[in-house]
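Note that one protein chain of the assembly has been removed; the remaining protein chains are unaltered in position.
Right after this comes chain A.
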Amino acid sequence: MKQSFINDLQKIVGEQFTLSDKESLAVYGYDSTPELESLPGAVVLPGSTEEVSRVVALCHDAGVSVTPRGSGTNLSGGSLSAGGVVLQTSRLNRVVEIDEENLTATVETGVITSALHRDVEGRGLFYPPDPGSMNISTMGGNVAENSGGLRGLKYGVTSDYVMGLTTILPDGVLLKTGGKAVKNVAGYNLNDLLVSSEGTLGVFTEVMVRLIPKPPAKKTMLVHFPELEQAALTVSRIIAARIIPATLEFLDRVTIRCVEDYARVGLPLDVEAVLLIEVDGHPAVVEEDAAAIRAICEKHRCSFFQTAATAEEALKLATARRVALSALARVKPTTILEDATVPRSCIAPMVKLIQETARKYDLTIGTFGHAGDGNLHPTCLTDERDKDEIARAHQAFAEIFDAAIAMGGTITGEHGVGLAKKKYLPKLVGEAGVRVMRNIKESFDPKGILNPGKVF
């Protein structure tokens, strides 16, 4: 990257926040996606919407690409840049307004998700989306990836909460979409179009999200099942009984073993599945739901059912799920965390298929995830130095994704397409789908400035 261009960047954001040394570029060459790396030409950390606009305009004029980056925790290579400018939003970390009357929060997009949680929960309010990475992911990243979380089944995902966005378009112009009005049908719904655009249509600098009252009561349950099918059936039956738990999480046998090895939480090794269930709402309803859930679990031959009596106990019950990823990740150096999602009714066949595929390719794959919405995380434990095993892992995942699509599901429930899943996109959305997406991209960004090479 030319020094004169770097100087221009420095004039906008300051020397301290413009990085172009070899070492810095090297560590901005990755995000949380395994195996992928790509060196940017410069990194900037603007401190205001205005600075973002000026950086993007400068890049637009110079024909240099811009890749937005929050905390770089996405799992699809979405924040990697090949020779362009990485624009890190971390310094845009102000809470602009919490409006307790209209129940909205407006924050800059570098605000960390869990910081927003803490802020609103202190006021008896609730922002439900809680991705596993919430202690470090940014709100901008959440919006750009339309992130989900453990509470997705009952409360939905990020897009269900985004009411307004401030976006810098690829030529540096500022666009405001949405607003505090709950009903709003003026023209195309640009807000929804921008959510999950993975940094390819604009750089978000502010987001306004909807808040809801914090549910007054919560109950946590942990259930063991000797048979996988019965666990899966339990999931369907709970929902058929018109109960929507806030959390309905699943661990398979491989994951259970690893969790037990790592954390010794007392899980029996002869069970095929563990469900972590949480119901919340009004105290009376919570009691009723918990009792009904217990009856359903027992009918489906659970071997163990425990309800937490206190908040501390609830934390303990949730330990197995909380440490699942750690437990798996420690087994082998390289951890490939995937995101295949199927309709709820297909959980049992999908988990079976994952287990068989693992056997066929001689791999260790543990599966855990959000059973309530069919969003599973098959996690392959491998070693990047073992090229043969890595190749087998890719083959295995290709088969798993094909199966997910065949079951009416998707290749990614929440991690996005980015670079990593580009090649699967046409299979999922069809040629027509890709064409519409390309046209949308073209109309927003004719020069291809923003996050080129991603999604399709």
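Everything below uses one rule, namely that contacts are C-beta pairs under 8 Å (C-beta built on N, C-alpha and C of every residue); 3 or more make two chains touch, one makes a residue touch a chain; residues count from 1.
One rule holds for everything that comes next: contacts and distances are computed from a predicted model.
One subunit of the complex is not drawn; among "RsbT co-antagonist protein RsbRA", "Glycolate oxidase iron-sulfur subunit", "FAD-dependent oxidoreductase" or "Nitrate reductase-like protein NarX", its UniProt record names it "Glycolate oxidase iron-sulfur subunit". Across A:T335, A:T364 or A:Q395, the residue that sits in touch with the chain not pictured is A:T335. One chain of the complex is left out; on chain A, the residues touching it are 19, 21-24, 26-28, 30-34, 45, 71-73, 88, 90-91, 112, 133, 135-136, 323, 325-326, 329-330, 333-335, 383-385.
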